[in-house]
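Every protein chain of the complex appears in place save one, which is left out.
We just call them A, B, C and D in the order they show up, numbering each chain from 1.
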Amino acid sequence: MRPLGLNIRDLVIDYPARRGGAKTRAVDGVNLRLDRGEFVGIVGESGSGKSSIANAIMGLASVTSGEISLGDTDLTALRGKRARHARRALQLVMQDPFEALDPHLSVLRLVEEPLIVHKMGRSKQERRSRVREALEQVGLSPAEDFEGRRPHELSGGQRQRVCVAAALIVNPDVVIADEPVSMLDVSVRAGVLHMLDASRRRGNAVLMITHDLPTAAAFCDRLIVMHQGRIVEEGPSLRVVQDPSHQYTRELLDATPALGAHSPSAGS
Amino acid sequence: GCGSDGSSSNGGGAGVLRIGDASSKIDSLNPFVGHNGFATATFRVIYPYLLQYDQSQNIVGDFAKTTAVADGGKTLTFTTHDGAKWSDGKPLTAADAAWTINTFVRLKDGAAATFAPYVTNIVKASAPTPTTLTVEYSTPTATAQDGLASLPILPEHIWEPMAAGRGEQLASFANASPVSAGPFKLTQYTENQFANFATYKGYYGPAPKLKGFGFQFFTSNDAMLSALRSHELDVAYEVPPTAVSQLKDDKSLTVNNVAGLDTDVLGFNSSSFQDEHSELKDLRVRQAIDLAIDKKSLIDVVADGSGMTTGTMVPPALKQWNNPAVAATPFDLASANALLDSMGFARGADGIRTVNGRPMSYKLLFPSVATGAPRVVTEVVKQLAAIGIKVDARSSDFPTFLQAIYGPENHYRNWDMMITDYAFGYDPSGYLFSWTCSQLGGNNLAAYCDRDYDELFARQSTQTGAERVKTVQQAQLRFAHEKPVIPLYVANAISVARSIGNLPEMTSSPLVVVNYMSKTWIEQATIG
Amino acid sequence: MSTSLVRTTAVLGRRLAVGALVTVAVAVGNFFLFRLAPGNAANLGLVPNASPELRRSLERQFGLDQSTAAQLKAYLLQLAHGNLGISFGNRQPVAANLWTALVNTVTMVVPGLLLALALAVLTGVYAAWRRGSASDHALRAVALTMFAIPGQWLGMVLLYAARGHLPAGGISDPFLAGAGLQAQLVDRVQHMVLPCLTYALIVYGAFMIVLRTSLVETLSEGYILAAKARGLSNRLILRRHALRNALLPLVTLVGLTIGTLVAGVILVESVFSWPGLGESIYNAVNARDYPMLQGAFLLLTVVVVLSNLVVDAAYSYLDPRVRS
Amino acid sequence: MTAATVSPAHRRGIGLRVRDQKAATAGVVIIAAFGLLAVLADVIAPSSVQQQVGPVFGRPSADHLLGLDDSGADMLGLVLVGTRVSMLVGLASTVIAVALGGVVGVVAGYFGGRVDAVLMRLTDVFLVVPILPLMIVVAALWGPSVGHAILIIGLLSWTPTARVMRSQVLSTRERAFVRRAKALGASHLRVIWHHVFPRVRGLLVANSVIVLASAIFFEAALAFLGLESVSTTSWGTLIANAFNRAASSAGAWWAFVPPGACIALMVLACSLVAMSLEDVGSARVPESHIFAGRLEVIRSDGQ
């Protein structure tokens, strides 16, 4: 029996006050459930606390109150090595691909690392072939050309895909992806999203933070809309985009650019 | 001529004689604390002394105009200068002298211990009139006048309150602006850096010809000599011998390279607690070692030729006391080796001799401040290696050296040889006194204790004139025969002066080393 | 607001408290260190021909006849009153001795440090800027050489080179006391040239290397490209954006240099007869003047603790990320 | 046009530039030469280098290329023999100090909090111990010896390294890629070794050069203050002898310039190696965004 997925209860995240200001409440009482085999999208205002939630789940931001549990272990209560082990089933794709990659390491080393950490892939050869496979999957092909490069030799989208490849290579139980495709063109984006979807189909859970409502609606089972640190709307994706109940969601949808009426079907 | 205005570059800082030294500095302006050469030199020029040495090492009057010996040498009576004044305007009289002597006597085991040798046998001093001083001794004392020539007279009205009781306060008095009455007064003083003196108008004696003089203390010889070259100094004392040849090339400089008193010696541990290497107590071994040391070469290497050999602890510069019959053992490596061979100390595979299966390998202590150290030590080590003796030399600062020499409870344990240097005044007593049993744990660094020798020492201290000379020479003979220490060489006193004016008698005065400068010398110096 | 002010004060207070603790620890450590070392005021031969009575009286005078615990207590009590004790050597208060020495050292070290910093910033920036070029290699080689050169040796060479042209001993010409103010000033400056230069050169190397390394790292940061995109001149970017960030390791280094300054200073001071702290420590060591040494160690402790506080403050001023 | 094609193989490896290789080679050669001298000192220079062969401070001549020292011994031989002790003390104590300082600094900076506080207070305590006076006391207690010098220098000079490393690690651990690695669940050791350490490695290397220099420097300082055993011949004791005997005033530059130059050369050699090591590291650092060179404009008409 596979353990339950991720469960967040009454999460509050405050950032300490600075001189001349009050403390910032970035996340204000968020409840969220992510089950196995689920693909959930978070959309919402910039600065509404989405990344803060992701960071809190990964133990990178301090939680003011609330509980984050994975299966039946409370992650917020764990410290040190035990917390690290508990979080091994989680993987994060960070929002800013220009900061997230260690500039000293080659693509090969960057993508290989999670395998080493998780003690997967016995031999160097085996790891290498898995890395190549992962790179090809995210569209960085030929993989041999990319694996020797360092981040500054990659375009923005290419970096983003390296991050995704590194997260998915260990087949984590839960993937938290903070705007994983924001710099990808539609074609590559589709490829990456299909990869996340495949992971979901293998029974893993995917939590994706995004601003791209159309693709979020297409791929996610559920959509969560955040505004000013709170969840303002939550429901099955199609319901949310076709029949939004909250004013903010409606505004978001209205503002989404589309190719317009004369959106062509596949050219021929 | 950098660093000074025009007037000083043609010699002398506007009539002020500037003297530098890189080996020593005034240790304290307080006579109860300061005891080194520069401190003594300072006291000599700022304080009145009853007696003093002239340039020919004769004792002459100073504050005392006349000296009368009575009572078989047990009573000395002096008439002192009339109308003298301390620099604060208070009168300077024989009463000050009496008070000073009595205080030194009273505190000789405590606060005034540095003066103890100079007040030996004094019972009391008294001043019946402002110009009459009487000093009474328990027995006739050979060193009486030498002692009084070494005692500064202090102003009673300043020091009296501090000398109360055991005189505990005396030690912590800085005496930063001393009330004085000598030919010069201290005008400026920064510890460890410099001391400036100006003539004291109220001086009872003949006015000095200089307007003033000063000491500047350096930590490096090079810095001092650089200052001499750049006309910031007129005279440099204790110049390292290695620099002499270069300085000689400079026509504007005069190098005074004269016989000195500073003697380097190699001593053996004569303590009964040193039983590990009993062969070192065998006179023949010491003889062999003495033969193996090439003193001439030592002088060449260590002092660049500026030194003298001697066979006795009283330096040859003290012509009337030195025993010329006790010469340095000539270098003879072959005899040294033969001597050791004859004793059956065969060389091992490593070339080191063995005694009863134990290598002749010895621990030698020396203080890093000894003249010529560490070079003199490395040379001796090298030379002894040639007769199959290995020496493990350990240097340390002087206090640690003493500590190691004495060992716990003054047992003189755990070492075999030592190298050190010493210099005392014109009187031979210091040189002899140091090796008496009473100085174990004190000046006696070889743990030598011999009744015959002690007896000779005691005898000479009650004698005077030719009799005393004879006993002193006998004592030297006895000491040289026993060889508790082997004199290595006597370093010359080297000073360099800018050729300005007339600096009298510098050439012949070993006092340059002892007290750096005698009062007569500074009184007669002229510059510009 | 007041809450954050309270927090800042609290943090500062804690730092100070810790600093005080370190100081006390070092003070106690010193006390025992010097009890371990051989000899004391009474038996060190400070007074020649000292009779046993005199030794005993000296022991009494310095409290050496009491138990170690009692001595420690007395020592700490003294310290609490700002009394560092009496020097075995000149029998003067240690505090006064140290103060004069400290003032002299500061007058040599501060200009030396400033000179070194200025040189390091100029050449470090230039080298990082021309990273990989011949001049970069040359400048680094020079810096490393400077730093490789032992202070006493550099001093000797400078002394040899400037002999007869520049004064090389002491802090001033004592015989100029009567001369005009200007002459004295010129004299002081002339005396400072060699020691300050020597000191500056021996500390310069480390400064330059550290600065260059961190500058090279900084220059590859995204915000540098962004600043360039905003049209800021290279000079401005270097000065305002790169240097500020690259200064962080240098700040640490300077803080450290203040702490370990004595080692370099001892040598420079002894070559040039500079009557500073290094000199007096050296003298005290040679004379086994334990009160002086204890006092000097303590003084250095306080200086280092304070400079660490300043470095911490400077660090959090320079890097706001560290603040939260 | 210069349309360039690169096979991926070119991009792998570290690729030192020729100049760096030269510098590194030069450094290695110098160090190796000194090492060889240290080992072969007894063979090259007669065992009796300390023997007097001429006058005190004899001038350099054909027989004695570097002149004679203050005991009339051949400087060249002395410098050769001195190599051994100086190399030994410098390298051995650097290894101790850099290892200690690196570990303490990285651990303190990385873990922060209480670990940091404890380690930094410890560092503070070590930092405030004035190293030279302490050495003097220790030398007085246990006697001067090379082994003690190594231990003291090594055990007392790790603090600057620790501090510099800590501050660098402190900001590095906040970087997103480090946080990402932590989020991966990587062990502390792994994060430190693979993400934090490579970022601070260059600094550590730069620092170890600093430590090496200061170790050799301290050796010389100890000798200068008379705390090296007298029978030891090292570059430091040679300088000290020259200073004590006023070589500068005697005009005998040859008595102190060669050993000082050896110290400088030795440390320089180490830095050459370190510099090219660092360049290997910094070749991995992305390009500087601002730089001295200008943009290269290729003219089509010119080709």
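Going forward, a residue touches a chain if its C-beta (ideal position, glycine included) is under 8 Å from a C-beta of that chain, and two chains touch if they have at least 3 such contacts.
We adopt the following convention: contacts and distances are computed from a predicted model.
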Omitted chain (choose from "Multicomponent Na+:H+ antiporter subunit F", "Arginine N-succinyltransferase", "Peptide/nickel transport system ATP-binding protein" or "NADH-quinone oxidoreductase subunit I") - UniProt protein name: "Peptide/nickel transport system ATP-binding protein"
Visible chains that the absent chain touches, using the contact criterion stated earlier: A, C, D
Contacting the left-out chain in the complete assembly, out of C:L79, C:M146, C:L159 or C:A227: C:A227
For chain A, the residues touching the chain missing from this view: 15, 18, 20-21, 24, 43-47, 49-52, 95-96, 98-99, 139-142, 145, 152-158, 161, 178-179, 182-191, 193-194, 197, 211-215, 217-219, 238, 241-242, 251-253, 255-260, 262-267
Residues of chain C (touch criterion as defined above) contacting the omitted chain: 221-223, 225-232, 240-241, 244-245, 318-321, 324
Touching residues on chain D - with respect to the absent chain: 1-8, 10-12, 15-17, 283, 287-289, 291, 293-300
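One rule holds in what follows: only the chains that are shown with their structure count from here on.
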Closest chain to the centre of mass proxy, which here is the mean CA position: C
Contact-richer chain pair [A-D vs C-D]: C-D
Geometric centre distance via CA averages, chain D-chain A, whole Å: 47
Centroid distance [mean C-alpha coordinates] between chain D and chain C, Å: 22
Chain A-chain B separation of Cα centroids, rounded to whole Å: 88
Multi-chain contact sites of chain A, meaning residues that touch two or more partners: 99, 103, 152
Residues within chain C bordering two or more other chains: 38, 156, 159-160, 163, 220, 270-271, 285
For the chain D and chain B complex, residues of the former touching the latter: 50-52, 55-57, 70-72, 139-140, 143-144, 226, 229-231, 241, 243-252
Residue numbers on chain C that touch chain D, as the complex places them: 18-19, 21-22, 25-26, 29, 33-34, 36-38, 128-134, 137, 140-141, 144-145, 147-154, 156-157, 159-160, 163, 205-206, 209-210, 213-214, 216-217, 219-221, 224-225, 228, 234, 237-238, 242, 248-249, 252-253, 255-256, 259-260, 262-263, 266-267, 270-271, 281-282, 285, 293, 296-297, 300-301, 304-305, 308, 315, 319, 321-322
Chain D residues touching chain C - in the complex, by the definition given at the top: 17, 19, 23, 117, 121, 124-125, 127-134, 136-137, 140-141, 159-160, 163-164, 167-168, 170-171, 174, 202-203, 206-207, 209-210, 213, 216-218, 220-221, 224-225, 236, 239, 242-243, 247-249, 253, 256-257, 259-260, 263-264, 266-268, 271-272, 275, 278-279, 282, 285-292
